[in-house]
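Just one protein chain is left out here, and the rest sit where they should.
Then we have chain A:
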Amino acid sequence: MTMSFSAPLVKIQSLHKSYGPHIQVLKGLDIEMKPGERVVVIGPSGGGKSTLLRVMMGLEKIDSGSISFGGKPYISSESADRKTEIDTEVRRSIGMVFQHYTLFPHLSVIQNLILAPCKVRGESRASATKRAQALLERFGLGAKANAYPAQLSGGQKQRVAIARALMLDPKLMLFDEVTSALDPELVAEVEQVILQLAAQSMPMMIVTHDMWFAKNIASRVIFCAGGVVVEDGPPEQVLGAPKEERTRDFIDRVFHIRH
């Protein structure tokens, strides 16, 4: 048994999820994440990485298993009616950033940032706007507060999306392939922002295909394939000297492509 100071922040137990009767994406996933950890999830497409994050955010129903956050179960399946129970209070302490920015196109940057704090938490407009402006300044977007998403570059949109998620003071951030849709020259500015958060010891789980970024940011790397955890360990091990055959194959192929 681990001692209390390293009690898990997230505990995922025997998570099963399928799309329709034939496509089983998660086949009994077990992951424990400690506070302050930065977990990078890598693996082949269709291996269940994005589904894992979507399930953690409550965007997908699960078939069986459970997830708890800070010791409190917040997602579980009621096997009787196959209904997924989600505790909204806990879910609100988790922020998520998606591959395709998902900024609301009809709202300006600042309106995108203050929508949820004002509507969900009942924060006053003035106070939310003040916090939003400070966040934008920090991310080098101070001048873009009144711009609309269509007027921003991909990298700027993604930085706004990160700022928007941070407005709710999350205790855990989920990043789902946030640089995959970006032009190569815009990737660095987004990764920089995530590294900034890492420096402030924000716990995060990151799904990425960018192995260099994974190396830089991870405190732990999980290789996920076929809906299960194949290998789990520090980045030097999983990325540098993987123990499992399947991990080694994958790492070889990915790094080979990048050279």
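The rule is simple: a residue touches a chain if its C-beta (ideal position, glycine included) is under 8 Å from a C-beta of that chain, and two chains touch if they have at least 3 such contacts; residues count from 1.
Simple rule for what comes next: contacts and distances are computed from a predicted model.
> UniProt name of the unshown chain, from "Phosphoribosylformylglycinamidine synthase subunit PurL", "Sulfite oxidase-like oxidoreductase", "ABC transporter permease subunit" or "Cytochrome bc1 complex Rieske iron-sulfur subunit"?
"ABC transporter permease subunit"
> Among A:A7, A:L115 or A:V228, exactly one should touch the missing chain; which is it?
Of these options, the touching residue for the absent chain is A:L115.
> Among the options A:M96, A:A198 or A:V238, which residue touches the chain absent from this view?
For the chain that is not drawn, the touching residue is A:M96.
> For chain A, which positions touch the chain that isn't shown here?
Residues touching the hidden chain, for chain A, are 54, 57-59, 88, 91-92, 94-96, 98, 100, 102-106, 115-116, 119-120, 150, 161, 164-165, 168.
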